[in-house]
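Apart from one protein chain that is not included, each protein chain of the complex appears where it belongs.
As written, the chain order gives the labels A and B, with residue 1 at the start of each chain.
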Amino acid sequence: MRRTTKAAAALLTAVLATACSQGSATRDTGAENGKVTLRYFTFSAAPDHVADLDTIVAAFEKENPAIDVVVETAPFADYFTKLQTSIAGNTAPDTFELNYENFVTYASAGSLLDLGAAATGDDGYQPSVYAAESLKAFTHAGKQYALPASFSTVVLFYNKTLFDAAGLPAPTADWTWAEEKAAAAKLTDKDKGVYGDFQPVQFFEFYKALKQAGGEFLTTDGKKTAFNGPAGVKAATWLVDKVGDTMPTEAEIGGTADYDTKLFKSGKLAMWHNGIWQFAGMADAPFEWDVVVEPGDQSKASAVFHNAIAASATTKHPAEAWAWSRFLTSSQVAATTRIKASWELPPVSDQAILAGYLDTTAKPANRQAVFDSLKSIALPPVIARQQEMQDAMTEELSNAAAGRKTVRQALTDAAATIDGLLG
Amino acid sequence: MTATRTAPKAPPRPAARAVGPRRSRLRYAGTVALFLLPSAIPLTLFTLVPMAGSLWTSLHEWNLITPMRWAGLDNYAELLGDERTLAAFGHTLYFLAGYLPLVYAGGFGLALLLNRARRGRNVLRAVYFLPVVTSWVVVALMWKWLLNPAGGVVNWLIGLVGLEGPGWWTDPNWAMPSVILASAWKDLGFVMVILLAGLQAIPREYHEAARVDGATALQSFRHITLPLLSPSTFFVIVISLINGFQVFDQVHVMTGGGPAGATTVVVEQIYDLTFRYGRAGAASALSWLLFVIILIVTLVQIRAQRRWVNYA
Partner (left out) sequence: MRKVLRTIPVLLGALVMLFPFAWTVVTSLTPDGALLSSPPDFTPDGAGLDAYRRLLETMPFWRIVFNSLWLGVASTALQLITSSMAAYAFARLPFPGRGALFAVYLATLMVPMQVLVVPLFLEMRAFNLVDTYFAVLAPTVASAFGVFLLRQAIAQVPREFDEAAVLDGAGHLRVFAFVVLPLIRPALATFAIFGFLASWNSYLWPLVIIRSPEFMTIPLGLATLHGQFTTEWNVVMAGSVVSVVPILVLYLFAQKHVIASVAQSGLK
């Protein structure tokens, strides 16, 4: 018995000793040989641009040998849940990527470091390197809470080989929904597993389609929803009707991640609504493809995604966080790496750098469409309870797509929920 | 339930205490503390304190970052008026309505069949119990794969008889049935083992006496088996109800509450409120709502048992 008691005591000590060790996420990042470890969390690097980010990190570490940048990535679908969870658990990364839609939520919640204060003492910093509008987009209550890092637009990708084989003319910039619909119907061949179109049924596609149909998401004072009208019905119907007709259903997708990316890349998707961040991944697709500004309805409207780098309000290394944020967003290395890799666009004011985006032989040929799409843009509605609004909208649209509700009913229910979030 | 039977009668005073002046009484108190503190401290720290903290949090608006703001009963009022709360309770009830009858009928049927079997009973019982010891996450992953509408085995089997399988967890109308199916599969063995033990505890002579008196098998079942099995049935139902209200693991893994929110059960909603929407106050309020409901349902059950549960 005494032996067991001793063993139990030993076990207990061991348990207590190991129990008190902590995960890397919370371990003090002060670390070894005087080096500061700086964590950076991103959704836009993986899977296609990890190496490009590494290039930028290497250049930064060379300039700042005392800082060690550790990159953590997550797919966009999980990113904000993970970020929110880590902030809730006091284990927020020092620096992280934020999109324009979520910026207000995080800035108003007090989770972001005031970068303006962190910048004092950095003589090399010149706000004029950023496009002025971009910089302004990431201020809140008069403070600069994030630095613009990149922007991208959504365009219509099309498989030219499939269009040619069907004897159809390729999409042009003056297409409308009607032409897209007609072409999609002709190109869909379910026996061969070929689909004409793919446009996800969710919040981000909806606010844009709404604008294309001539509607607005919120009233001008931003206090109520305005999408529950004829334009909203038209936009939602446009998205929902594709499902199972010219686009695969959820059951056919079967929960497969990146199903649409794989479908397009395997040459079985004729038209694909997606962002320019897919350019690099599609570079070696074994068929001819190109892009064109998305077809509109009443008007043209392209979705613009604007990402920024912010630092956590609780970071122990504000100066290092500032240095890294600045480098990642405005250094020559970062801007040229992005341009060279077609990794979205850098929000810099220097037009010469941007011109490099067009001077390339890399696919797609019609890169001008990216800049053309910026001429009429649709900005997402932004409210304090952003995630709840996005979830509610996507949920009701999915209900309509699954045939559980009429489009009208789904919009009415979504409006009721979102009005509740605004009120 | 045996609590009353074994409640201590006033025990003889321990010897040490009888002799002792103040010092030995102190020592006795020390002994009691020594035995109780190892469990009392963790229970206080990790159950009672959080309960109190949760009540406090539920009266505040709190995004976990900026300081708490007093909100009184606003969280409760908002939850009660929010369709998403009603939907979450609705989905939980839907789960219970499918899951309870399925595991009970299945488990009872199997118990009856196995009770008659002479050979292989233990082996079969062990096989049926296997899913019970497997973790929910594994079960949920297995079934998600089996029920995959794009090339899954179950839809292939359905295709063999010439039907077209549904979209299962990708279809808002079929997602909850998918979760129910996986859950019933896992818990069937648990219910069966308990009911089988109950059946085996019924003395054979009762049935024999009934047969001598000219009772049919059905009469014997109704008037002997069912009443004498009622304590086991009661146990199974109470446990299943409590577990059913707390359903989360299999939902979170199989559907994450989707598609189109069709499987957002109450605990999934609590999870989302805290970790997706940063609303700890509302999440705490919803936790309390759930707790009170579980408490009421359990108490009602315990009261009602007097009317139908037969302790022989």
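Going forward, a contact is a pair of C-beta atoms (placed from the backbone, for glycine too) under 8 Å apart; a residue touches a chain by one contact, two chains touch by 3 or more.
All values reported here derive from a predicted model rather than from experimental measurement.
Note on the undisplayed chain: of the listed residues B:L102, B:A175 or B:I270, the one touching it is B:I270. If you put the hidden chain back, the residue from B:L73, B:A105, B:V137 or B:A209 that touches it is B:V137.
Set against the missing chain, the residues B:Y94, B:F221 or B:F248 yield one that touches it, B:F248.
Although one chain is not drawn, its touching partners on chain B can still be listed: residues 1-3, 6, 8, 10-16, 28-29, 31-32, 34-36, 38-43, 45-51, 53-54, 57, 64, 109-110, 113-114, 116-117, 122, 124-138, 141-143, 145-146, 148, 150-151, 153, 156, 185, 188-190, 193-198, 201, 231-232, 235-236, 242, 246, 248-249, 252-253, 267, 270-271, 274-275, 280, 283-284, 287-288, 290-291, 294-295, 298.
Interface residues of chain A with the unshown chain, by the touch rule above, are 1, 8, 11-12, 15, 18-26, 78, 85-86, 88-91, 255-258.
One rule holds for everything that comes next: only the chains that are shown with their structure count from here on.
Separating the CA-averaged centres of chain A and chain B is a span of 40 Å.
Touching chain B in their complex are the following residues of chain A: 80-81, 84-85, 87-88, 109-111, 249-256, 313, 385, 387-388, 391, 395-396, 398-399, 402, 404, 413, 416-417, 420.
Touching chain A in their complex are the following residues of chain B: 63-66, 82-84, 144, 148-152, 166-173, 258-261, 272, 274-278, 280.
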